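Take a look at chain A:
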Amino acid sequence: MSFLKVKDLQVEFRVDKKMIKPIEGVSFQMQKGEVLGMVGETGSGKSLTAHAIVGLSTLAGGVIGGSIKFEGQDLLSLSEKEMQSIRGAQIAFIPQNPMTSLDPVYRVGDQIIEALRQHVKISKREAKLQVIEVMARLNIPNPERVFHQYPHQLSGGLKQRIVIAIGVCTNPKLLVADEPTTALDVTVQAQIIRLFKEMTVERGISLFLITHDLGVIAQVCDKVAVMYAGNMVEFGSIEALFKNPRHPYTKALLDCIPTIGMAKGSLSAIYGSVPSSGVYPSGCRYHPRCPYADEQCRKTMPPLLEVEVENWVACYKYYGKK
Partner candidate 1 sequence: MEKIIEIKNLSVSFAVRGGLLLRKIGTVKAVDDVSFSINKGEILGVVGESGCGKSTLARLILRLIEPTRGSVTFAGIDILKLSKKVLRQQRRHMQMVFQDPYSVMDPRYTIFRSIAEPFQIQNIRFTTEEKRKKVDDLLELVGLSSEHGFSYPHELSGGQKQRADIARMLALTPQFVILDEPTAALDVSVQAQIIKLLEGLRERLDLTLLFISHDLSLVSYFCDRVIVMYLGRIVEIISADLIGKNPHHPYTQALIESIFKAVPDEKSTAAPLEGEVPSPFNLPRGCVFASRCRYAQPICLEKSPNLEESGDGGQVACYFPLDSN
Partner candidate 2 sequence: MGVIGTVLILCLVFVAIFAPLLEPYSYQSQNIEIMNSPPSLTHLLGTDDFGRDVFSRVIRGARISFVVGVLSVLISVVIGVIVGSIAGFYGGVVDIILTTIADLTWSMPAILIALLIVAVTGAGLESVVLAIGLSYWAQYARLIRGQILSLKSAVFIEATRSLGASDFVLLFKHLIPNSLSPVIVAATIGIGNAIVLEATLGFLGMGAQPPTPSWGAMMSNGTAYLFIAPWMIIFPGLAMMITVLGFNLFGDALIDVMDIKNKDSI
């Protein structure tokens, strides 16, 4: 049994009397203790996928199809009340922007305690001890002092650590992190990513990490899912994906990243721009930008197929190659 199994997920929203489907055909699975990365550009649906897993998209008025099985239990069949007992306790969510996800009028320590006491019945004093321990484990210097400070007194990196502390204080089994380092400076980003790595290795937490940075994926993840315009186009182990990208989009995306020592003029770009939800092209959504696209790609959407064990791809041009 998979730890987390998402099958044929789709999310619909009503916008101005029209239904749009920002996510369609997303399937993947992860095992306990694994780190799964999800990569994609703006509007690819990666954040919405995360929201769907932690049950936040229904709150925002979304209609969800497909299934999300967490340790065998279908999360989509749960009531909001049942979901509340899972969210935070077993599945923790770390939102994108540490600057706005903390309440400015409460001390950060109290905010972590509140998260903890929502799911664990302990006294305030015990909670405080536990919280300070969690903070120390997250390399927060001088946790007793920071405990009593307000968010505006902390640096960006410290704030993000507090947000992570709120997520992990209940010892969740799965951590869903939505671009946890995007708002941070590069040197601080390196610290936070390292912290995530330690948490997964040392404490066995499974991590679902959303990022637009393929470098972060390569360094931290075991598996990776590539999203494009609301579809999953490729899913597999990082070794396979980085060495032998199967989908033309994955390959093109890798070629877009500049590196130190790269020859001048050798950077390549993907022609065109990402379509926005509501005006997706027919067939494969990548076909207007794909140099290999043919009639079939323009007409019908390619299904996500397992082309090798645990390696999935949605591209007509690849199915035949095998």
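Assume contacts are C-beta pairs under 8 Å (C-beta built on N, C-alpha and C of every residue); 3 or more make two chains touch, one makes a residue touch a chain; residues count from 1.
The set was built so that all candidates are chains of the complex that A comes from, given by their letters.
No experiment lies behind these values; they were computed from the predicted model shown.
Colleague: Given the candidates 1 or 2, tell me which one touches chain A in this complex.
Modeller: So the candidate in touch with chain A would be 1.
Colleague: Spell out the part of chain A that touches candidate 1 in their complex, as residue ranges.
Modeller: Touch list, chain A to candidate 1: 41-42, 155-158, 185-191, 193-194, 212-219, 238-239, 242-243, 252-262, 264-265, 267-271, 273-274.
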